[in-house]
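Removed from the display is one protein chain of the complex; every other protein chain stays in position.
To keep things simple, chains are lettered A, B and C as they appear, and every chain counts its residues starting from 1.
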């Protein structure tokens, strides 16, 4: 136990020394991790916000059911019970004939002649359904068409099939783009970081060879490099995370107050999770990068 | 002249040799330039497309002028001449009372009771103005309000003040975000590339010192490094540009055919300009990076 | 037998000419052997062979009865910990001070801090570097670097000491000092193998001399001299 503890301390000291003495390379590694984590982090931020906005948009999708004036109260009630039973449906709002008229007048208030012409209330009552998953609009519409009340109660079922399809195509593409961007950035970061570490270790390959020649085992050589890599990764990631925190606190807040009707906030749990993963990634990449880069200089 | 040509050839040969013999570093530099240019290029692509889509959206902004039924033909004609004179206005479309009715019926085809009720044509004729710069909507609306015909010809001037403001806030933010992203990526790329070059030259500092010691002048040392940097930058940029071309040809085409109503195309002139700048940037960064990195090892 | 080389040939893959050709050599435990020969005759190659820095194209090498050619990769460090080596080009770690360079040889064999703190200064003083503990290799003169390399080679009292041109950068006085240290170490039972050009030294010590030329053993003489001009 005692010797093990001494070793750990020795390796840490070696790693720290090396970090300090090979300052040019340490700086390069820290900077690359910093930039990479910052890039991935901020695109993830952006992707998260865009995701929120798009689902917000998607949630605006609804199905409107116009009722026949001839439907009796009982028919309507039993119909309402049935649509409330549909598992895809999130909310059901009933709009009376009167409310429909009020809405119509509000919408057409620029055309007073038109409104004047209306006598009585020609507008039907209706239900507005919002769905748990807006993508189910087609399915729900189909189910509604097949209800027995279709003939007796329902005048027309209305949902913006085309608009919805357009919307989903667009939001789908946005998601794909962000996924591709994030994946690409992750790979690019990996490549950049491993690149830098490989370069740093390449320029120290003679040193590694000397260590081998004076009897250092591979692990004895590897540990300080590993810890140094971890240190570099950690510092880079911490710097990036701090900057992300600043972005979240200042830029996003500013942004949000400028467009209050958009859901731009990044909730803390997501932020914490992201921070956790970014730090982990920084550390892991630093450690793995140095180990892998070292491997080819650890023969003979 | 003769000696100069020999020198150029010699420096090129040296640069190429060095590129080949320091393969690890050349590869690293090429890769960093490749990734950087690819990142900047694809975000610029994306920004360009998003820019197009947003201006497309913005161009949907229009001002609608409903005319009084009581206005005489001459009054309307002189009014039309005046609005066509406004320099902010791009297009003016006249919608007759008949057309308005047809449109109305189409819009309300779900409510046959409502349409049945309409007798004659209660809908006014109108003008739809689109603007050169949709941000001028407020100003144009103001001008229209102040026209002498406001009382005689115009029933109501309609434009979605709130929606427009929202839209502009959102598109404004999108532009800002892309600008920030591109700027950030440019700086990050610069930092990454100069970082890598610095690292590569750092590991060859002893070589540089030896060159100095055997009487090589600074420029004699610098030229091959400079040309090597240019070579690395050029190769990295070419690879990235080729990949961007592939993205444009395959991914964007696919994308476009999936959402044909969005203007996703990247026109060739923009692409060519981008390619030009990216190549130039690759070369410039390679050259500048190696010169700057070399500077501190070119003393004594 | 400490070292046993049988029919050893080495050909570097970058070079058509073999660097060692059918070398047969046995060195007993506790012997003191000079390897001499003109520049490029294969002395360093032989030393690197014993360190298993390279494997021969042909033949067999054993150290202390152990076949070092078919040694597993991970066992190589354990071999090397029993061999102290002075390299012709010193091979110091550039980011470590003289003290740390010597200490490193003890750290790899897991010596305690206390042992390191007593042995390293002692050995450095022995080679005349009492005032250079904190200097980095590029702050040392050529001879000083060579002495750091020598100090590192015997700080852990290995049973086998290899030295490649250990006095090439040292003046005659310092050389004699180093030689007498190596001699003393040899007296305590350590096998010492020295590749050298230093005629004065070889002639004055009258130890076993193995002469190489063009990769072949030309002469193997007990109590020998450097040889004819």
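Methods note: contacts are C-beta pairs under 8 Å (C-beta built on N, C-alpha and C of every residue); 3 or more make two chains touch, one makes a residue touch a chain.
Fair warning: this is a prediction, and the values are worked out from it, not measured in the lab.
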Touch list for the missing chain, restricted to displayed chains, reads B, C
Touch as defined at the start, partner being the missing chain; which of C:28, C:89 or C:122 qualifies? C:89
Among B:165, B:183 or B:217, exactly one should touch the missing chain; which is it? B:217
Using the document's definition of touch, tell me which of C:40, C:94, C:121 or C:159 contacts the absent chain. C:40
For chain C, enumerate the residues touching the unshown chain of the complex. 12, 14-15, 17, 36-40, 43-45, 88-89, 128, 131, 135-136, 139, 141-144, 146-147, 164-165, 168-175, 197, 199-200, 226, 229
Contacts from chain B to the absent chain lie at residues 3, 6-7, 10, 17-18, 21-22, 207, 210-218, 220, 299-300
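Heads up, the rule we're going with is that only the chains that are shown with their structure count from here on.
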Apart from chain A, which chains are still tied to one another through touching, counting links that pass through other chains? B | C
Relative to chain C, chain with the most remote C-alpha centre: B
Most centrally placed chain, judged by C-alpha centres: A
Just how far, in Å, is the C-alpha centre of chain C from the one of chain B? 67
Return the distance between the CA-based centres of chain A and chain B, expressed in whole Å. 24
Can you list the residues of chain A that touch 2 or more other chains? none
Going by the touch rule set out above, which residues of chain C reach two or more other chains? none
